[in-house]
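One protein chain is absent from this view; the other protein chains keep their places.
Showing chain A:
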């Protein structure tokens, strides 16, 4: 079995596609350095990311796929799932090898796999848009941290920038150790050295860092959540399907701290 080992970046993945054509290989297993397990019987080809080659492949795909599909490939890539890398690789080759329009063939394993993974990532992005809860800090910045299943921060920029144009905000991914910071002009990537490991719980910021009115609004929101419920209609199964338990840590209304 021949292995293509790449650096885990999108550029690397696209470069690998380029080499698959240059080397005229048919069957190849694409793995990122992180997931690669060396085996004496395997042949290894190390893919060095190259901007030029990656761009050529991207352009080639762009000529056949609309924006939606390009975004789907990107979302699928952000899943960081080893299987997804292979699916994108095969999908891209299927598109390149076939006449335009092949992406509509949901009977093809890779077309379906890429579109389904993209959908999963999209759902996680949407959940973050819903479940992020900002806390206002003493300097007026609104802070939230998350631990999403997939690397969705890049997909959140546009949404939060448009929406919170008049307030500074930070969304930090504790798992991947980087965040987004909006300074009223632009969004930039930031990393912090938290002195101690930050708890993933919602109320992890020390009280002295919070705006004096923060507590009031947290309490009012919890009150509202309670008042708007209709007890005779209670249906916890449905509730949990919509708000899976692993997201409760983000939600002030699901915390008991009174």
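We adopt the following convention: a contact is a pair of C-beta atoms (placed from the backbone, for glycine too) under 8 Å apart; a residue touches a chain by one contact, two chains touch by 3 or more; residues count from 1.
Please note the rule applied: contacts and distances are computed from a predicted model.
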item: Name under which UniProt lists the unshown chain, selected from "ABC transporter permease", "Urease accessory protein UreD", "Putative DNA modification/repair radical SAM protein" or "Ion-translocating oxidoreductase complex subunit E"; value: "Putative DNA modification/repair radical SAM protein"
item: Of A:23, A:46 or A:105, the one touching the omitted chain in the full complex; value: A:105
item: Residues of chain A (touch criterion as defined above) contacting the omitted chain; value: 102, 104-108, 112, 126, 129-136, 142, 144, 162-167, 213, 216-217, 219-221, 223-225, 227-239, 241-243, 251, 253-254
